[in-house]
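Report on the structure given below.
The complex appears here minus one protein chain, its other protein chains still in place.
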Amino acid sequence: MAIASFIIHTTRQDLAGVKASLSQRRDATILPWESPPCLVAVIERPSKELERVEREFKATPGVLSVATAYLNIEDELGGEGAK
Amino acid sequence: MKKLRQFFTDTLNQITLGRKWLIIPMALAVLALAYFSYLSLAFSGTRCTWGQAQHGEVTDAQSDCYACHKKVTPKIAQDWNESKHGMLLVKCYVCHGLPDGKGAVPFSAKPDAKVACQRCHAPAIERMYTKFGVREGCNSCHGFHTNSLHHDAYAKSVSKQKAE
Partner (left out) sequence: MGCTRREFIKYSAAMAALTFLGYGCGRKEAEATPDTWVKGVCRFCGTGCGVMVGVRNGKVAMVKGDPNNHNKGMLCLKGALLASVINSPDRLTTPLIRKGGTLVKATWEEALDLTATRFKQTLEQFGPKAVAYYGSGQALTEESYLANKIFKAGLKSNNVDGNPRLCMASAVGGYVSTFGKDEPMGSYEDMDSANCFFIIGSNTSECHPILFRRLAARKQSDPSVKIIVVDPRLTNTARIADLHLPVVPGTDLALMNAMAHVIFNEELDDSKFHGKYVSFKAMVDGKPVEKSLEDYRTFLADYTPEKAAAICSVPAESIVQAAKLFANSSATMSLWCMGLNQRIQGVWANNLVHNLHLITGKICKPGSTSFSLTGQPNACGGVRDTGSLAHLLPGGRLIANQEHRNQMEEIWGLPKDSLNPAPGLFTTAMFAALGDTVRAMLVLCTNPAQSLPNVKKYTANLKKSTKFLAIIEAFADAETLKYADVVFPAAFWCEREGVYGSGERRYCLIEKAVASPGEARPSVNILLDLATRMGVDPKLIPFKNSADIWEEWREISAKSAYNFKGMTRERLRKTSGLLWPCPTEDHPGTKIRYSRGDDPMVPADHPDKYFFYGNPNGRANVWLRPHKPAAELPDAEYPFILTTGRVIDQWHTGTMTNKVPEIRKAFPAAFVEVNQEDAKRLGIANGDNVRLDTRRGSLVLSARVGEVCRPGLVFAPFYDAQKLVNELTVDAVDEASKQPEFKICAVRVSKA
């Protein structure tokens, strides 16, 4: 599993709505941020699916843009190279 | 997970209380790591690498956005070049800012129309507002990069002028 964080930009009016719809996701921790109006989503998914997740975020009504802030895929490598 | 959430909320409170400086050094270290993994994943050449540390001080005279984006996002770059904004040299950074986030304009792939467009188009925005009320952004009708010097919207406005 990979862990990533995204910054999801929205408008002040839509902030609550976007938060509500994203909070329904079970794989994400959502933190709203007031100014600029946006949310931080910490997500735990296989890295192959991350681009799809990013697209899903983008498709959420009220979302202006999505930016990747952090990505860690160590766990997926399963200790490769350790031996 | 609940514990983590609590932890975040506390942290957030701390930050909003203005004690941001406590967290910044820590976060910066994490940030460097984050950047590396992000880049090493290589979502490939479509990502802008200008913000990378080693490109921070750009000395190459060819390094304006367009020169590189001609290659990595050719359609967008060409659209811009042929649009009114391209013809009139309203360059990328005027609306998008700098990818390293250190510019005068906030960096954004989708600039906030309320700020970016207002610098020049305040009268037009006002007109649209009185005609149609609030709309989210301007781009849905007036393509930032596709409003060309030759497109037919113009023809419409001529006929409008004549009708008046």
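We just call them A and B in the order they show up, numbering each chain from 1.
Operating definition for what follows: contacts are C-beta pairs under 8 Å (C-beta built on N, C-alpha and C of every residue); 3 or more make two chains touch, one makes a residue touch a chain.
Source: prediction; values computed, not measured.
Touched by the hidden chain within the whole complex are the displayed chains A, B.
Per the touch definition above, the residue from B:Lys70, B:Lys91 or B:Lys110 contacting the chain not shown is B:Lys91. Across B:Ala109, B:Ala122 or B:Cys141, the single residue that touches the chain missing here is B:Ala122.
Taking the whole complex into account, subunit A touches the unshown chain at residues 3-7, 29, 31, 33, 35-36, 38, 40, 42, 44, 67, 69-72, 74-75. Mapped onto subunit B, the footprint of the missing chain covers residues 3-4, 7-8, 11-12, 15, 20, 23-24, 26-28, 30-31, 33-34, 58-65, 84, 87-91, 93-94, 97-98, 101-106, 115, 118-124, 126, 149-150, 154, 158.
In this text, only the chains that are shown with their structure count from here on.
Rounded to whole angstrom, the centroid-to-centroid distance between subunit A and subunit B, based on C-alpha atoms, equals 20 Å. Residues of subunit A touching subunit B in their complex: 9, 11, 29, 31, 33-34, 36, 47, 51, 64-65, 67-73. Of all the residues in subunit B, the ones that touch subunit A in their complex are 1, 4-5, 8-9, 12, 16, 30, 34, 37-38, 41, 43, 106, 108-110, 112, 136.
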